[in-house]
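Only one structure is covered here, and it is reproduced in the block below.
Rather than the whole complex, this shows some of its chains in their spots.
Each chain gets a letter, A and B, in the order it is written, and its residues are counted from 1.
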Amino acid sequence: MKSLEVTLRAVRENGRKALVPYFVAGATPDWVRHVEAAALGGADAIEIGIPFSDPMMDGVVIQEAGLRALQAGTTFESIGRQLTSIDTEVPLIAMTYYNIFLHYGLARSAGRLHEFGLSGAIVPDLSLEESDEWRTSCGEHDIATIFLVAPSTPAERIKEVARRSEGFLYASARMAVTGASSDQGDGARVVANVREASDLPVYVGIGITTPEQAATTAAVSDGVIVGSALVKVILNGASVHDVENFVRSFRDAIDTTFEV
Amino acid sequence: MSNIGVMGDPDERGHFGDFGGRFVPEALMPACLELEEAFRDAWADPSFINEYRTTLSQFVGRPTPVTPLPRLSEKLGLRLYAKREDLAHTGSHKINNVVGQTLLTRRMGKTRIIAETGAGQHGVATATGAARLGLACTVFMGEVDTVRQELNVFRMELLGARVVPVTSGSRTLKDAVNEAMREWVTCVADTHYCIGSVMGPHPFPWMVREFQSIIGIEAAAQLEELGAGTPDLVVACVGGGSNAAGIFAGFANSDARLIGVEAAGGAAVASGSPGVLHGMRSLLLQDEFGQIEEAHSMSAGLDYPGIGPEHAYLADSGRAEYFAVGDEEVLDAFSLLSESEGIIPALETAHALAWITREVGALIPRGATVLLNLSGRGDKDVAQVRQLLKGES
């Protein structure tokens, strides 16, 4: 079992709902400080988005952040360099598109992820069927490969995906790309389907925008992922302190509801 | 129908050698699987084939002729023939694929279709096919392109389609594909995404090639009828590669050399490297970090940083050869065909002819029989060429 999964299973065993905020690396100069602030604010794991020119699964907010990062010269390596200065124990998970790793070399990428201190990777355009080589490479460097399931994924396929996913299973709450949304979506149903197939922790993401939504969703899952809502705040100029408070507001809402 | 499928089919996961596959968000996987199944089923169903063929003949005007080009042949010292996709309804080969996909959409019980478009050819074709079947239609088009091609936007609107300007990324074709994919995720239950070339996730590259293979199947029979026999070369321009794949399909099992011609500013074979984009593994223009680069061609239909995966495979295996030509050669070829034979070609097509005119006596032996795929008509390009040649706006 990969370290990430060990850690995240422990979170669940401790009766804690996981909170996983998402950052676009390089979107602002002080993004590493934002990551630290999120850890202080109560994150259980943090997604580090590596920007890609063609982010097919992302809505406008994350597209915009990615564009800013690319225009600022952000690369896989520059992100790694900046991460060496990070001061946190919270596990970091890379999130990017497959071409970034493929072009860099799969084995080399997995090795660098590990050297950069990342312990997992989410690659939304890498389907299960095409993932063998990447999973092999990750296996050699203790990188957990995290897969998504969607409301459209049939039961049989959920089983297959869950069997390959490590760390947690990313349950998409809706048929949509990343972006804020006001309704609850289908997260509960997706989680219920996954539960029948797997005991892997299931985190719900895509469209979780408010602390209240997060709390409700956490109630039926093992954790929540907060992406666009947070990135939007950052694009609007949030300070390190703002980021910490933002994350804490989610933490508190989740924890209050479940009286940990 | 015996000829359909003469180019090798991909493996069950959609691989043509090292290329192809299915690199899409999990949310779209079921749709891709469903589509694959629906296509396999339809393509084996004589009633679907009949509907497809009937629509092509009654609505699109197929078969398009093969035209001997006597005056140009004499000028070049070749036996040159053109397969006239410019005469297909809406002015290019794009409609062949649209007819197939719209019929399949209806067969799958879906009521809406979305598409990406660059200059507008595929968008107009899709809006056309949708209008014919009464399907709702939304076309994604880079904002930059909606301004450059405002008449095509209006054409699509006339045909009842909604055109959505895409403001992300470079605001051109590549971003329109991204946006269409993003939209598709949200509506996959009732909506089909009609990709416009032999690209995207499996089964698109294969399916689109099959829907375009009618070009090559017809052409091979027509050349026989004309007494021209098997051509020495079959030459087509390559954007995503659908017209090339379609005509190659008729000659893959022959001795003909298969030539794909890309725009120098978008030459995925000459200047690209393996990568994953838009659901497929293929050859792509990308920088040292794996960021996709914008293609630059005066021809909007070739302005794509990738190439269909089957072409990457054909290039790899050596069965087809790919070359690039630059804008000036293309303008010369555009004028040459117009004044020699009375056919104003699409700028895309002019790339293929430019390669031919350049290579006569070099890569093409004099006297060779050459089949040019005349993928589209040049009406859409006349304003742009006028500006380029006259320096006016």
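We take it that contacts are C-beta pairs under 8 Å (C-beta built on N, C-alpha and C of every residue); 3 or more make two chains touch, one makes a residue touch a chain.
All values reported here derive from a predicted model rather than from experimental measurement.
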Exercise. For the full complex in this file, what are the copy numbers of the chain types, given as a label formula?
Worked result: A x2, B x2
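As a working rule, only the chains that are shown with their structure count from here on.
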Seminar exercise, completed: Note: subunit B sits from subunit A at a C-alpha centroid distance in Å of 37
Problem set entry | Touching residues (chain side subunit A, partner subunit B) in the complex | 52-60, 63, 67, 70, 75-76, 97-104, 124-130, 147-154, 157, 161, 172, 175-177
For this session: Please give the residue numbers of subunit B that touch subunit A in the complex, ascending.
Result: 13, 21-31, 168-169, 174-175, 178, 181-182, 185-189, 273-279, 281, 284, 286, 289-292
